[in-house]
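What follows is chain A.
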Amino acid sequence: MILLEILSAVLLAAGTLFIVSGAVGLLRFPDFYTRIHATGITDSAGAGLILLGLLLRTTTWEAGVRLLIILLFLVVTGPTATHLLAHAARRDGVPVWRKGHPRR
Partner candidate 1 sequence: MIANLPVLQVLIPLGCAPLCVLLRRRSLAWLVFLMAALGSLACAAVLARQVAAHGPLHYAVGGWAPPYGIEFVVAGYNTPVLLVVSGAAVAAAVYSLGSVRTEIDDRRAPLLYTFLCLTLGGLLGLTVTGDVFNAFVFLEISSLSTYAMVALGPRRRALPAAFRYLVIGTVGATFVLIGIGLAYAVTGTLNMADLAARLAAADSDRALYAAAVFVFVGLAVKAAVFPLHAWLPGAYGEAPSTVSTFLAATSTKVALYVLCRLTFTVFGAGLVFGTMPVGRIGLLAGGLAAVAASAVACFQTDLKYLLAWSSIAQIGYILAGISLGTAAGVSAAYLHLINHAVIKASLFAAAGLVLVRLGSVQLSALAGLGRRMPWTFAAIVIAGLGLVGVPPTAGFAGKWALASALIEAGQWPVLVAMLVSSLLALGYIGRIVETAWFREPASVAEPSGAPASMTAVVWVLVAVSVVFGLDAALPASLAESAAEALLNGGG
Partner candidate 2 sequence: MIVAVMAAILVTMLLALARAFLGPGRYNRILAINMFGTKTVLFVAVSGYLFGRPEFLDIGILYALVNFVAVIAVLRLTHETESDAA
């Protein structure tokens, strides 16, 4: 039991680290492409880790199944949305930041 709790805590901590760093990246990076790079990876990974951490604390199978469905959902839709966004931004000519230019 103790082992599970420790594992859960580790997963939750890792997930938390991921989502916070992703959010910082979203705010601090200089242009759209770097920002989507920051969030695209951390968002799915962080959410996945947190959901797994919660899964380890779950006692009923109903909640567990739902957590897994949410996890699956996020893992499928998150990257899809990111991919589409980046693609559409490229097509619409969202400008790319170069060193020394102002942030946009």
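The rule we apply is simple: contacts are C-beta pairs under 8 Å (C-beta built on N, C-alpha and C of every residue); 3 or more make two chains touch, one makes a residue touch a chain; residues count from 1.
The candidate set was assembled so that all candidates are chains of the complex that A comes from, given by their letters.
Note that this is a predicted model, so its numbers are computed, not measured.
Participant: My understanding is that every option belongs to the complex but just one is in contact with chain A. Which one, out of 1 or 2?
Facilitator: Among 1 or 2, only candidate 2 touches chain A here.
Participant: Along chain A, where are the residues that touch candidate 2 in the complex?
Facilitator: So the residues of chain A touching candidate 2 come out as 8-9, 12-13, 15-16, 19-20, 22-24, 26-27, 32, 35-36, 39, 43-44, 47, 50-51, 53-54, 57-58, 60, 62-63, 66-67, 69-70, 73-74, 77-78, 80-82, 84-85, 88-89, 92, 94, 104.
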